[in-house]
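Before any comments, here is the structure.
The other protein chains are all here in position, but one chain of the complex has been omitted.
Presenting chain A:
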Amino acid sequence: MSETAITMPGQARPARPVPRRSWLSEIPDLLTRIVAGVIATAAVGYVVGFTLWTVLISFTDSTLLPEYNFVGFKHYWQLLNSRIWQVAYLNLTIYGLGFILGATGVGLLLAILIDQKIRGENVLRTIYLYPMALSFVVTGTVWAWLLNPTIGVEQFVRGLGWTQFKFGWLVDRDLAIYCVVIAAIWQASGFAMALFLAGLRSLDGDLYKAAAIDGASPARMYLRIMVPAIWPIVVSVLVILLQTAIKTYDLVRALTAGGPGIATTLPTNVVYDYMFQRGLMGAGSAAAVMLLLSLLIVLLPYAIFQRLRRGKGGGHG
């Protein structure tokens, strides 16, 4: 019961013998087992097979159609030395840092504030979390309007009388990436809030009492005692946000289309561009494999950390 938030009702229900024979029981047991095995094998085969297939193609000179003439690491070297790939990773670094720190910070702040026995908690939580139910396309489209200087906030504030007001990040090469950061924080900080709040609520009430008796100020109490007590959740949130950042694609496409120029182009955009705009399947696959490697650098230590933390028992994924 420990690892999921889901409770299991009716667990104590006694096992019932199987009295009535339905048409289902006419299906031979062996056949159903084989079918179940085939489904599980397909799920495994999909993950392993498609991954290896893309890796294979990344070593070929495939363009519009797959061709299996191998060129070794050619595409990898070319990509690593190309400006677009370097800029995309630089953009990802700025965006990733801004987004992860921003969403974690906002999420933690909101979780701590909500934890102060406030009124209207349910309404506020619903409001903070609803962007998670939306598509990144919707988020990107709407934020593109708000941040657009000719139709959004800049124009609105000028209309209020500050005619010199400027807010043109979206069309500024150096600042456009922060527009992506803002929109992404808007979408995902509620998620961080929900996880942190669940963590704080799971803490023992005695911890609060002890901290209160200690006479620590609330801010100190949280930073020194509560947040360290939920550090596994903090790590989980950071890792999930990091992998969200690496995978971000739709948001950029809807918000900036990678521009101005390539100022907000992320590695995922480059992959798509190579594969389906330029018709360079081999090079696009190499880019996808490098994307996967970036992800593994994050996920493998996390998986090992999770395994160590749980001990050798359970053996949960």
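Going forward, a contact is a pair of C-beta atoms (placed from the backbone, for glycine too) under 8 Å apart; a residue touches a chain by one contact, two chains touch by 3 or more; residues count from 1.
In this text, contacts and distances are computed from a predicted model.
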{"item": "Name under which UniProt lists the unshown chain, selected from \"Ion-translocating oxidoreductase complex subunit C\", \"Carbohydrate ABC transporter permease\", \"Glycosyl hydrolase family 109 protein\" or \"Bifunctional protein PyrR\"", "value": "\"Carbohydrate ABC transporter permease\""}
{"item": "Given A:79, A:176 or A:195, the one touching the chain that is not displayed", "value": "A:195"}
{"item": "Where the unshown chain meets chain A, residue by residue", "value": "1, 3-11, 13, 15-18, 24-25, 27, 29, 32-33, 36-37, 39-40, 42-44, 46-51, 53-54, 57, 66, 106, 109-110, 113-114, 116, 118, 124, 126-139, 141-146, 151-153, 155-156, 159, 186, 190-191, 194-195, 198, 233, 236-237, 240, 243, 246-247, 249-250, 253-254, 257, 268, 271-272, 275-276, 281, 284-285, 287-289, 291-292, 295, 299, 315-317"}
